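Left out: one protein chain. Kept in place: all the others.
Chains: A, B, C, D, E, F and G, in written order; residue numbering restarts at 1 for each.
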């Protein structure tokens, strides 16, 4: 059967992870997720970057101002990641150092998350699409003011061919097969999916 | 009048039904439907598969682990259906046995539902689209963590040409005409649409 | 320690179950529950009445008119229950036959559910309170137009000393101890709580 | 059985209806109901006042200012009702003319609805309670800014012994028995409850 | 500036109005609108059909069964409209009489609304698109089970080039200019938009 | 008619206004109101304190820490108000300086708002009730984490006899009669109720 | 890497701002935003037009009728802007004066917001797309009846290639780099984003 659709699947050998502006001040603007949910999703995505050994780039916007520093957990997870403290560029893709860091990964699939969704995520996502990259925006690890703004940003990015995914979908598409590492994936899910941890607890209680 | 759109209608002679990972553990992760609503929709879709005699394939992911066994109702409904217990492939379409079972149906329209929406449904849906199939994802018989994830998965699948439908729409498009079997369709609706059952009860009370 | 509160606990030896106006027409007015959820809760409460052998009374309001007949499932469950088809009394407690049936149960705890909440449930609940009964209204087996009306009815009944409970709370308070009948209570929960059925499915798979 | 609760039932021989400040300008402040829903409920309550021949009092607050005139439908329904255009009293009970009109009804049960709930309804409701009246506030024919304000007003009024009801509950408690006037009550419901009109349409189609 | 988009504007000289299966029984299945809101929107759209003298076609599905008769208001508004009581075709476009009636209008813009959205509206909408018509589905005069189903149907229709509009947008696009008939359009809005009626009431009070 | 209820009405001669911990850091915890709505309500209440010349007390909790300073607007509005920067007392009523400031107002009606609702508002509200004050908590000028916490705090305070009001209700009850100052009250409403400002704009346009 | 997507970025040298029908009467129809939120967003967008010195056009529809005058704040902000009081054209793009004013800006990027979304914004947006303009609709500064209508309008505009953005996204895309004017952008955000103002307050308190 002829097909008109090519399934661009995330591959851990071709993906890089860009965490944009998860800063202690900016996160106080996020009200389209509860704080506990949002923190869990961002750290889960970061843990995926770590677990799948994806080249990960951290960047902040005007971090010495009210936007505040990057949340410490991300720095601690990626002490050696390229860290670009943008002094002014609102679109990270306008920052040469940032674009060079992306290019140096040699990766063509960019997984992007950040705060706020319609600016710090959408702008570099649209620029990366224009530069020919396959772009995957992680919607539940990107936060913004409210649901109207979220859905507005989704529409603009989807129209540009950005693939919208949640962190669990990213983990599953990268992992491909449980047997690649049952404990590792199980540990990742157990840490960041409380109901999955409960499944494991109940399951282990009857081994 | 010239037209640019071809209406690909579900046909009971050309559709197959793929029920992916409705497992007792995984379903505890579903929170974008109330449990009672989700169970009703899944069993309604399964009943459609049975009623329209669609070749139906059951598959599970790592069922001996915390994901748990397939819910018993589906096994009981399709004792003879191909049953592929995938030991590790997260995307069912990566499992040769599964793809072979699909090909053996000889059907080009694949009706897919499962848990969770953005992985166990979206991944095989995108793979099937790439393989040239017409794909119909049943949104109210597919469950996931929350509405953000659901809408994210819908966007990714719709961009790939997947047709999103609910189980009632699937039943109606397959049935085409009440007169093909008034009792049969009436019984299906009465069983899974409580308000339709009440319409029948009121109607019959005044015959 | 002196106490100012007496805990009036439902007891299967002192409770009766009044199912008021769950009629096929009236239920079409219910929009504060999804139809599937509401049907499940009503049948679950009825199953409790059956399981705990509570004297159960069925009544309808003007059932030969548009309100329609009682839903067949309740008649089938309680073929021998007092069945009062009220020709006109909107408040069931204004119907002598109904009040006599209640008195004949010899029970002082009245479990009431019905459609709609603020009339067919609240009116007899308030009348029964005035008559000195302990009244327990089952909120998730009583339906009405919308949430504003539901909360309005709850406020009026709570102010009259009516105890608001859901069907699961009724079942648990009547049962007191799992060991009274593990299979029976397990079967009740498995039938009407899909996620509990999944817990049992997972649990049994590893015995 | 001794009882500590007295059920104060609305009686068409002892109730009066106070419609407070349903003005064309003020109603634009109402956002805790959709406009169509709110108009239907207010006219339904007014129709009850008409149908049960309750002495009805209309009043407005500062109607020559931005609050605007009373909505024409209420004037047309009650051309002869006492009409008190309060030049300044925000609490209608501070207006002697209004209180005198209430006293002249000789009724002790006051059914109150208006805009906005926490002021134009709650203030006279609390004053009337202090004056010894039984007060019934019709929650779905009273509108205000948002749900926080609505629930705040409900709490204040319920604490004062105000009985919260919806217009349908008022109609049913006043009517007591279908047989008092089946056509009349059926017509009232058919006009203001679209789903009840559909029940009647379906019912009549099979007579 | 070159443009890639052609704005297909509704024109009262080229549009026809298809009201599909607004039947007294089927409407009881609608829970994605409150009953009052839905009735108002359907009658508002019908009033547009009347006011703009659009050829209007009425059709029902299996109306002698539990689906029930067409709501009487639509028959009364269009006594002379083609009325096709489909004995069995679930997709109205499968009914030759219906398609012939559409063709006889000579109109190429089809405004469609009905119950339920994903079947009685989506199926003929997709068929009409395939037949080369410009199709406008009126989303707030089409009802279905719940929001998941609504958004699923919208996605399927939008992917087929169906233009989604609300009844007010249809009225405005057909009317083009207030000066064509200020009273007429004002009366239409005053009747079906309560807040607009209040604007007119306040406005007239200060002429 | 004998009455069991005494209507405790806010009086501008007997009320004081306590604004507790509206601090720039703490407000980032508020997610049960949108930021724009919450800011508007807090400033509206403060404007009432100013307009009705109520003795107003400002207090903060540990303002040199992460809780941050009082929002500047409140300091600017009440440069001369008692300002108690509590170094540690979480319950303002545990701070002698605060209680003395309250007593020095000579007022027996305390209007309280603050952040967060269940601590910085509820604790002093309960303490003040215990000290015999009439306490009015302004629910829409008090913010907290989420709606569960809000309703939990409301229940605890209502059970203690705290009167729950919104800022508009406070303004109306204090003002009593438009004629006391039409411009002043109109200006207050126009500033903080956008739809009321639009009513005035439309009204003035036709003088 | 070859790319199929061109990122059309808002540029302050190529964008014009069209504020359509934010009239005191029409705004009373808006119920998909709370009044306070909507007013803040509209004024924030207008402040962007002012700050980035975008040629701005104001227009109203039938302003001498019930729709009411333009809200005074917009006139005060743009005393010299082209002001087109359309006597009847519902679609501003049908008004020659309006289109000429757009052409005279010499700008090819049109930022549009207005009331209501599906008519006063969507119609000129679709016309402008047809005329070859790049169109950016500001979703949170455009209001309408309800969310169904909003999402319907978004779908129609997105299908026409309109870019959906919120006012904050517009500001960020126009500003490009904080260093272009830190105080100016900070002041804009501080004025219209209460939580950002709190970040600045906390930040400044520790300089």
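The rule is simple: a residue touches a chain if its C-beta (ideal position, glycine included) is under 8 Å from a C-beta of that chain, and two chains touch if they have at least 3 such contacts.
Predicted model only: the values in this text are computed from it and were never measured.
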| note | Neighbours of the unshown chain, displayed set only, are A, B, C, F, G
| query | In the full complex, which of A:45, A:71 or A:92 touches the chain missing from this view? | reply | A:71
| field | Residues of subunit G in contact with the chain not shown | value | 199, 202-203, 206-207
| note | Even though one chain is not shown, subunit A touches it at residues 24-25, 27-28, 34-40, 68-69, 71-72, 193-195, 197-199, 201-202, 205
| What residues on subunit B make contact with the chain left out of this view? | 28, 31, 34-35, 146
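Quick note on the criterion: only the chains that are shown with their structure count from here on.
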| field | Between E-F and E-G, the pair with more C-beta contacts | value | E-G
| message | Counting only Cα atoms for the centres, state how far subunit C is from subunit F in Å. | response | 43
| request: Provide the C-alpha centroid distance between subunit A and subunit D, rounded to the nearest whole angstrom. | output: 54
| message | Can you list every residue of subunit B that touches 2 or more other chains, as numbers and ranges? | response | 25, 28, 68, 161, 193, 195, 198-199, 202-203
